[in-house]
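Sending over a structure as structure tokens; questions will come in a sec.
Here the complex is missing a single protein chain, while all its other protein chains stay put.
To keep things simple, chains are lettered A, B, C and D as they appear, and every chain counts its residues starting from 1.
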Amino acid sequence: MTANIFINGLQYLGYILIFPGFLFCFVCGMLLTGIDRKLVARMQKRVGPPILQPFYDFFKLCGKETIVPAAASRTTFLMTPLVGLAALVVIQLFIPIHGFSAFSGMADIIVILYLLLIPALAAILGAAASGSPYAGVGLSREMVTIISCELPLVLVLLAVAKTVGNAMGTGLCFSMSDIADYQVQHGSLITKLSMIPAAIAFAMVIPGETGSHPFDTAEAETEICEGMHAEYSGAPLAVFKLSHAIKVLTLTSLFVALFFGGIGTGLVALDGVIVFALCVIATALFISFVHAVTARLKIEQVFKYYWTVVSGLALVSLVLAWYGM
Amino acid sequence: MFQKLIAESAAKSPWLFHINSGSCNGCDIELVAVLTPRYDVERLGFKLAGSPRQADIVVVTGPVTKQSLNRVLSAISQVPEPRCIVTMGSCPQSGNVFKGSYSVCAPLSQYVHVDVDIAGCAPKPEAIIDGLAKATEILKEKRGRM
Amino acid sequence: MNLANMTDYHHFPIYAIMVLFLGAFVVSVAGTKPSRNLKNPAGARAWIALCATGLSLFFLVMLIKPVMLKGEIIAYWMGSRAIAGGYAIGIALEVDALSLFFALLIATAVFVSAIYSIRYMVHDDCVPQYYVLYCLLAGGVLGLVLSGDIFNMFVMVEILTFAAVALTAFRTKVYGALEAAFKYLVVGCMGSTAILTGTIMLYAQYHTLNLAQLASLIPGTLNNATKLAFAFLYIGFSTKAFIVPFHPLAADAHGAAPASISVLISGVLTKSGIYGIIRLTYFLFQTMNLGSMQFMLVFIGSVSMFVCVTMALAQHDFKRLLAYHSISQIGYVLAAVGLSTSLGISAGLYHAMNHTLFKGLLFLAAGAVLHETGTTDLGKLGGLSKKMPHTTALFLIGAFSISGVPPFNGFASKWMIYQASYQKAVETNNIGFLAVTIIALVTSTLTLASFVKVSQSVFFGQLPREYENVKEVPFGMRLAMGILAVLCILTGIFPNTVTGALTQPAARAVADVGEYITAMGFKSNLPVPEVSFVQAGVWEPINWLLILCIALLALTIVAVAGKYDRVSENEGEQVDTKYQLFYGGEKNVYSQVGGGDLFWGFKHNWRHYFDFMHDLHSGIVNDYALWAVVALALAIVYMMIVL
Amino acid sequence: MIQFNYIAAFFLIVLGFYTIVTKYNLVKTVIGMSVMDYGVNLLIITIGYTPGGTAPIFTAGELTQASYFVDPIPQALTLTSIVIGACVTAMSMSLVIRLHESYGTLDTREIRRLRG
Partner (left out) sequence: MDFPFIREAVVKLFSKPSCNNYPFTPREAAPNYRGRIVFHPETCINCNMCERVCAGGAITHTSVKNEEGDDVITRSFDLGSCTFCSTCADFCTRHSIELTQDYHMIGIEEGDLIVSGTFIKKKPAPKPAPKPAAPAAAKEETAAPAAPAVKPRGDGKPAQDPDKCVYCTICARKCPGEALTVDRKEKIWKLDEDKCVACGTCADVCPKNAIVI
């Protein structure tokens, strides 16, 4: 009995620390960022940094001096990056990968939606704690971006809940693992008519949530000195960069888990996982592509764009889902 | 091992912070040219940082006018260690044609220790890349000393 | 009467009320001369008030076991004057789970606020009178929710309105305090008059004032006069709950009143209004199974939710902002209650409870800031986190709770509300309820935005020079805030326990009207309803938090091992340039991003709406009275058409 | 003739509302509130009225049938209501005095520091 608990505990610890947890997130997130940077450079006819560049950046920042400004509140300033990172890793644990999730049955899509707020909130609090006026501007923009993304995201997730619920006969289904199981059994959600606008809307939300072009108003390094991270240096900054990398991974894998789950070739044993990974990479490439071909928007344009175009798409999807299409 | 990794990485990802202390913009344009597809220093890991807190290398252009002196010095002091200060163009190194003016405080080296001077008015992008490469070597050495 | 008889728990409801009114009496008898103790100018009178509120809370807590857990309904006839000839002549208290639920909330808020008042009211004159009014207010609200008699409800409403108006105007030197009190008095009196008129009309029809008897008589006998009475009563209780269109009063009153009173106004008075509406719609008229009634409550709730949160975004005063949020959260409660499903009622009550806790906490934090700095203007404050770290931490807990950030209690209850509204939408196949879910989710984010603004402009950012010498607030005030913060976290982490012990019995009581009627001794042929609290989604914060804690722990270990916290900090008084903020290299630049401009990107797109709203809230008492009259007229027309 | 009472009562209530909404003088607002109160009081009293009824006092032997009484409960309610109405008037007048002291005017259009 005790041994059993011990082994279970060890297994869960392994989940948290290694596979869908820290190590995996660290490596994959950083690699995705590296690929993104390389790809954007190539699209601009540049050579671009090596794919391992984010790792170099991370380790270099770890070795730098960490300065706490005199005006900052020390604890908040130093703790918020860690909280944000931990929350992101926890979200990653809840996202099912082709039916496998480390902690199934605990995650509902609205919970995930709100957990996604925590990293952003941590960054915002850290920025506020630094006391910098640039960080103040940055955090206000980040907050407006969050508001902008929230409405389409909510609509998309409700549409998904309704679609899966319709198919399962319960009317609505919030559980992430149920959605994954459904897709494994009935094919991925993207094959449904109602889910196509939702998928497009979700894909458009990803750049906004991760703060990538053209929605990177919050971290506009050329106008407001890196915005929220203006006063961060050294290891905390490294953690923020890592969080950003993991956020890309999290959102893309959430996207794939919601819309492209359950695609398998049936040729090899782990085909589902491989297809999943490929889908994640493809989505990341799409984000890079958007990054490369757009210029930064003004914050009010970001808001307008999300609350009209993207929300409109999501609403169409919700209405279609409501009438069972 | 971790320390070695950090020291190795320090040379591979130097981030720049650019301070214009009253420059004519010639050097600034050249510094931007370094980031363009033709020269593309990002392949060496260079990146322009928005804030001095995140920078490793401070690039100063311009003849350090009296108005900007204190600002330049405080911005430089806000860069975390290990850091490397690079003056670019003739102005911060000596004052160039503005030498002797009542409003110019150049050279910068009488206020802070300058690690690398990149000569030229304005320097050619290749020269800037060379200078920055030298700066990364110094950076790595400084990291080793820490 | 022997002791055993006296300690019978059937007497406890009246004790809980009596203790407070007695407290008011004793405090007033003790005279108006301030004591020489500078730390507590009210002297023993403060302790009397504290004891009274504490005792009251104690009596109510003792009732949890019989009423909440065993489901007993205490029918208590004053002076043992029970039913005579089929009509209730005497004055009755009737405590079911719903009443007790609200009474517990009220007593908790009152008790915590009393702890806070002791040190908070130090700088005021006339503190002894403050405690008289305080006890009156508390007693009034408690009497309202425990009363089994509609006329007594009216009397208690008047008492609490009076005390609240007097306390709003208590700091006469405060900008706008008198004005706020007068507006509140005018519209509040219109509301009270409406309640009295409605009561009288019911009496004219049914010749009884007892709630249970009315509940047994009214259904099936609706005529125009009854509908008129319903409209009057509904508007009367709306003014007490400050829901749209009465929200400007709340904003004015909260902003002007002392923070300890703002806690009561937002946490207690609004709850009394909600309680009145629940009693009215579910018990007296039992109209809630009508789609049109559900529609009305949900619609007004959603409008309150959204309008008030956008109004809050436009505010520049800490307490006014909190006041608008208060009404926004009441909108959640109303919308959830209006869903008329057991889950919805349970969620609404849960949110009502959480609202009392976190809004109390936030108002107390605002009071702490006011106490130390003398202002609540968001534009003037800044950087207090270095000077008041505990207050900042407590404020952040409150802010996270109200914004619905997991794992705090706001999230748990909002999550239930989303589920309830979505389930309702699916069950009735009505896309209108879906809109409620969406509005609730968006409002939640806007709330978060608003609190980010507050934390940035009050607690973070740069410290203005004049607040260099600000200190942390006294322990008594921090204790009061700490109690609420702990409750916020506990109710957030153990949502299932809390709903099981408190809100589900209350929701069951709401559903089971027949039991309420029969407990009082009247006949009821209402069936015992099937009550289910099944949700589609799960929220198990313990597991989730455990994982988060492990992850955070692992990170912290790595961080400590990697000497993450070995940072360079400024030493000594003089701030080296290295540790100054980066502001383009400038030195000592006082630059704080103004609280008002933070959400330009959002507001710019909504500028016509904001301009319109600003013009609408004109601040003229006639306009607010006009809104009340229009609301009354609309309510009458709506009731006449749909009921 | 009892209908006139009801009409008068509601007329008074509406008159009170009208005064509060349209008059820009604080004192007139207070008067409006009082008028509203009187309307309600009249309403209550009217409801308790029984044609031909007497005072609800039992004096031994005179009356045997309680139905000749007017309903005593509304009268009790009216007393309470009158007391409350007086309190409202007193309270609002005291506020008006303080408002006049600090604002120097009784015009509601100028007493609007709190808005938006």
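We take it that a residue touches a chain if its C-beta (ideal position, glycine included) is under 8 Å from a C-beta of that chain, and two chains touch if they have at least 3 such contacts.
Remember, it's a predicted structure, so these values are computed and weren't measured experimentally.
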Chains in view that touch the one left out, judged over the entire complex: A, B
Selected residue (touches chain absent from view) among A:44, A:170 or A:191: A:44
Absent chain, residues of subunit B that touch it: 37-40, 43-44, 90, 93-97, 99-100, 107, 115-121, 123-127, 129-131, 133-134, 138
Residues of subunit A in contact with the chain not shown: 39, 41-48, 214, 289, 292-294, 297, 305, 309
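By our rule, only the chains that are shown with their structure count from here on.
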Leader among chain pairs (count of C-beta contacts): A-C
Where subunit A and subunit B are represented by their mean Cα positions, the distance between them in whole Å: 35
Rounded Å distance, subunit B centre to subunit C centre (Cα mean): 58
Residue list for subunit A, restricted to those that touch at least two other chains: 62, 65-67, 134, 225, 230-231, 234
Subunit B residues counted as touching two or more neighbouring chains: 51, 53, 78, 80
Touch relationships between chains, expressed as pairs: A-B, A-C, B-C, C-D
Contact set on subunit C toward subunit D in their complex: 151, 155, 158, 162, 165-166, 169, 172, 175-176, 178-182, 185-186, 189-190, 192-193, 196-197, 200, 203-204, 207, 209, 248, 251-252, 255-256, 311, 314-315, 320, 613-614, 617-622, 625-626, 629
Touching residues on subunit A, where the partner in the complex is subunit B: 37, 41, 44-50, 53, 55-60, 62-67, 134, 220-222, 224-227, 229-234, 237
Residue numbers on subunit B that touch subunit A, as the complex places them: 3, 5-10, 12-14, 37, 40, 42-45, 48-51, 53-54, 56, 78, 80-82, 143, 146
